[in-house]
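One protein chain is absent from this view; the other protein chains keep their places.
All chains are identified by letter, namely A, B and C, in their written order; residue positions are counted from 1 within each chain.
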Amino acid sequence: MSFIEFHDLTHCYNLGQKNEHRAIDGLDLSIEKGSFTAILGQNGSGKSTLAKHINGLLLPTSGICLVDGKDTRNLEELWQIRRQVGMVFQNPDNQLIAAVVEDDVAFGPENLGLEPQVIRAKVDEALKAVNMTKYKNFAPHLLSGGQKQRIAIAGALAMDTECLVLDEPTAMLDPQGRAEVLRTVRKLHEERGITIVYITHFMEEAAVADRVVLMDSGRAAADGTPREIFADVPGMKKRGLDVPLAAEVSWQLRRQGIKLPDGIITEDELVEALEAYTCQSN
Amino acid sequence: MSIELKQVSYTYMPKTPYEHKALDAVSFTLEEGSFTAIAGHTGSGKSTLVQHLNGLLHPENGQVLVDGTDLAASSKQGRKEAMAARNKVGMVFQYPEQQLFEETIAADIAFGPKNQGIEGKELEERIKESMELMGLAYDEFKDRSPFQLSGGQKRRVAIAGVLALHPKYLVLDEPTAGLDPLGREALIQTICKLHKKWKLTIVFVSHNMEDIARLADSVIIMNHGKMAIKAAPQEAFMQTELLQAAGLQEPAMLHLLHRLREAGIPVNDNAIELETGIKAIREALSDAE
Amino acid sequence: MLSNITIGQYFPGNSILHRMDPRVKVLLLLLFLLEVFLFSNAVAYGIFSAITLVMMLLSGVPLCMLLRSLKPLWWIILFTFVIHLFSNPGTPIATVWLFTLTWEGIQMGCFISLRLILLILMSSLLTFTTSPLKLTDAMESLLSPFRRFGLPAHELAMMMTIALRFIPTLIEETDKIMKAQQSRGADFTTGNVMKRLRNMVPILVPLFLSAFRRADELAMAMEARCYRGGIGRTQMKSLKTGGIDYLAIGGFVILTAALLGIKLST
């Protein structure tokens, strides 16, 4: 069952002015409930614009955006949609609202008008899910970038979201912080079946998704499993993107006449394949 | 000629409950003409360290010598010399595009040289030269507003603003953060050119082990304010435990080769770059056959 | 250095004063300040001083920290004292050049200085024992009756919360911008006023622009989390008025009655 559907979606910034810019251009896409979709694309290809549609932060210039069957243009349903879809943005600093961690996580549930005890329970649970209970009384500016991003995720979780849209959540982090955030997201996906839409510039992160969508000038240029997408090494390079190391190595080896199976994208797979290859040739 | 750090220590907010020792007796020498990378976990003191190199922070203990001049000198004469020495070290901060403020690109780049008292023809020359160095055509860009550019272009303007100071040493704090793969590669190529053609001594902070391996001739690895390693990248990356303790991962290729070795494939596991790595794997495979 | 400054006077603790409802504290403080102006007789000031002293001891805040809040105003207190010494007509004690020191002058000087000290100490006690966030909550709650007259009580509190959240962030940012411009040769510490002002431009322009950017992104983040103004919003932590508060209110009523009695009897 598809959770998010875009039908012929177009979005123009500054419509009708001389600096009009068509950031999304007739996009058709649907995203399944419970899936993990990565979105790749160059700077300015329209990824963030797309993400903001899922939550009704932007409305289509033309076309339709449906979330769980509800139209984002319908104001009555918009609040339902925002309850279901949580957003995490690129800059961890500009999305924390309150001056204390637990108050920030409580912000969403408070907006829903829940009872104080219920909010307390949800906040505690969300903080536990991202492993930040210890920091609940900290001020946000005392946390590291990775920790701030985890608080932002907790803030979305506390609203009982069924779907998380993450827009380059790791762009401002170091490798450890990046691994930390990705681990948290995967855990939520696997343990709670939360639908994930994950925008990133890091190919290794995209490789763990069920599905990869490539954006190019406001359109979906390619769409498939990471295996399919990363198999096309020259195509990816031509688009100014990259592939995970294992994909690149196996592609190069195959080109040089070493018979490895298709669709290798992770290190584990490559090691296994090479092991099999040496056993075979012995 | 070189930048020399002698037992440098630095503490933030000393004598308060928030006291934090960010640097602890760090010593090393950056020779002229070298290309040095600095890596380490979040909060390991990289940015603090880098700010010592041009006297934005003064060590609490120890000394920073740029071409033999102490940056923290306190006598009147010494201060003047220190100022001149600081000017030899250009500094590009993280997300430098956020510090643009002038109405035109040329004016923004002129800010640094103007502060040094450079005017007229020479000023224009410098602007032109540094813009072309960063791949921005002078005539096309000079009168445009820096705020109309894309992220990658803005960053180039910001770096040009530092190059216009004619530094001998160029320090960059995570220059490629937030760029897409294409933009990242283009910027790295430019930095390489600055090193090779323009003979700048480069120091850069990076989290990307591949870039470090590819570009730097030595790497400094920081761990909780202490210098854990200073060595050639090849050597440094062999010390897997130390790397892990410093919160870093070895380069992906090296990791792959290690894994292959563990799996019983006798690869020569000291390659870091793609080509050499693939060659190593091929050799191992043909040996096995 | 910039990021080394600590902001606000709040002194974390768990004293009786810390545990009081901030709304009650604010209201009582305002009334107390008013009474200091209204009841200006010696007995009243004796009582006020005693109360202030007791509060200071109860607050658990180190005495020297409390006294430090007087520091920026020392000279003005002294100045006021001296002026009053010589500018009140009455029984002359001594004459210095053109000015006559009078007995009434000494009385008046002491009186006004004491008043100033009491005002400052009492209001500092509030900020020492109440975190800015609690004060914000108190403000929202106290102002909410005025909502029906169009006062945006909820919005005001929300703005204060966000402002408090962003102050450290902006300070960090200012520090970063300053260093970046310094490494391009900007100099903020020498030169005449005009030159220094000019040198502020490269700091303030990026700071303003980033503030606009932050506001935009923050609004997005808030709407994404279902924010739609104060309507239908609840709070996880709500303010509670407890035994200490009623005790304090009771004490205050008795004090006021006593002061009124003294005033009427003289």
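The working rule: a contact is a pair of C-beta atoms (placed from the backbone, for glycine too) under 8 Å apart; a residue touches a chain by one contact, two chains touch by 3 or more.
The working rule: contacts and distances are computed from a predicted model.
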One chain of this complex is missing from the view, so tell me which of "ECF transporter S component", "Heme exporter protein C", "Na(+) H(+) antiporter subunit C" or "Trehalose transport system permease protein SugA" is its UniProt name. "ECF transporter S component"
Cross-chain touch to the chain not pictured, restricted to C:Val201, C:Ile244 or C:Ala258, is C:Val201
Touching the hidden chain in the complete assembly: which of B:Tyr10, B:Phe35, B:Phe101 or B:Tyr169 does that? B:Phe101
Check each of A:Ile24, A:Cys65 or A:Leu78 against the chain that is not shown and name the one that touches it. A:Leu78
Determine and list the chain C residues touching the chain excluded from the picture. 2, 5, 7-9, 33, 69, 72, 76, 79-80, 83-84, 87, 108, 112, 115-116, 119-120, 123-124, 126-127, 132, 135, 152, 154-156, 158-164, 166-167, 170-171, 174, 193-194, 196-198, 200-201, 204-205, 207-209, 211-212, 214-216, 218-220, 222-223, 227-231
Go through chain B and note every residue touching the omitted chain. 101-103, 145, 147-148
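The rule is simple: only the chains that are shown with their structure count from here on.
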Graph class of chain-chain contacts, one of line, ring, star, complete, other: complete
Between A-B and B-C, flag the pair that has more C-beta pairs in contact. A-B
Please report how many Å separate the Cα centroid of chain B from that of chain C, as a whole number. 45
Two or more other chains in contact with one residue: find those residues in chain A. none
Applying the document's contact rule, which stretches of chain C touch chain B when the two form their complex? 3-4, 6, 176-177, 179-187, 201-202, 205-206, 209-210
Contact set on chain A toward chain B in their complex: 42-44, 144-146, 171-177, 201, 203-204, 240-242, 245-246, 248-249, 252-253, 256, 258, 267, 270-271, 274-275, 277-278, 281-282
How about chain B: which of its residues touch chain A in the complex? 41-43, 150-152, 177-183, 207, 247-249, 252-253, 255-256, 259-260, 263-265, 274, 277-278, 281-282, 285, 288-289
